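Dumping the structure here so I can ask a few things about it.
Heads up, one of the protein chains got dropped from this complex, but the rest are sitting where they should.
Up next, chain A:
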Amino acid sequence: MSTTFSMASFSPLTPISTTHSSSHCKPHHHNTLSTLTLRPKNHPFFTLSPLRVSAGTSDSPETAVKQPPENISVGTNGSASAVTVPEEIKVSNGFVDPRWVAGTWDLMQFRKNGTTDWDAVIDAEARRRKWLETNPESSSNDSPVVFDTSIVPWWAWIKRFHLPEAELLNGRAAMIGFFMTYLVDSLTGVGLVDQMNNFFCKTLLFVAVGGVLLIRKNEDVDTFKKLLEETTFYDKQWQATWQDENSSNSNK
């Protein structure tokens, strides 16, 4: 009886499991019913998750929505039968890299010419995070992640992410600054040296430098516009009640 029930209740899942290896998956379904534990339930789902993603978006929302109700029905129908977790399904191996030791990057393995190769650390961490995004890992108290990006010194970040752009930004800032000075000079007759003593011109200088730093691409302008809208959106939602009152008052 239990087998027929399990097959019936899990039928929405079979499109996924058959495309995988059915011989591998079926035992899990039986486990799911008989044990009612957490692991078997999400285990088949998660081992299949990369497959589900790659299988196309058309069927994934459907399976994603349908799958949990099965869990619920299983949980409520046979909550009396609790059995210990089967030992054989221990597959959540997690992220494996020889340099990833005890929850952090083993910096000794990143030694190059007597110093730590921080670029390689950044690369490795980027790869790990990318991997985790597609294969979320359960957090464990026994093996905590202790790696902190702040152990990579600031100059390593600057060297890697700012310097390639710095030339461009410096050039741009110099050009804009030069033309603004020229413009102010031609309009007001205030020379370069005098401009440096002028509060307005100093402000302009900061605006120019700040603008160059913030707006690096044309899309950045749109991003900032959107940000501004976003920050005021919540205010508008709250003020709706009061606008209502104001309009009704003015009608009177």
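Definition applied: a contact is a pair of C-beta atoms (placed from the backbone, for glycine too) under 8 Å apart; a residue touches a chain by one contact, two chains touch by 3 or more; residues count from 1.
Basically, contacts and distances are computed from a predicted model.
Engineer: Looking at UniProt, which of "SSX family member 2 interacting protein", "DNA polymerase epsilon subunit 3", "E2 ubiquitin-conjugating enzyme" or "Geranylgeranyl diphosphate reductase, chloroplastic" names the chain we cannot see?
Structural biologist: Protein name of the absent chain (UniProt record): "Geranylgeranyl diphosphate reductase, chloroplastic".
Engineer: Quick one: say which of A:N113, A:S139, A:N197 or A:N218 touches the chain that got left out.
Structural biologist: Per the contact definition at the top, the residue touching the missing chain is A:S139.
Engineer: For chain A, which residues touch the unseen chain?
Structural biologist: Its contact residues with the unshown chain are 36-39, 42, 45-46, 61, 64-65, 67-68, 71-72, 75, 79-80, 82, 84-85, 92, 122-123, 125-130, 132-133, 136-142, 144-150, 152, 154, 157, 160-161, 230-231, 234-235, 237-238, 240-242, 244-245.
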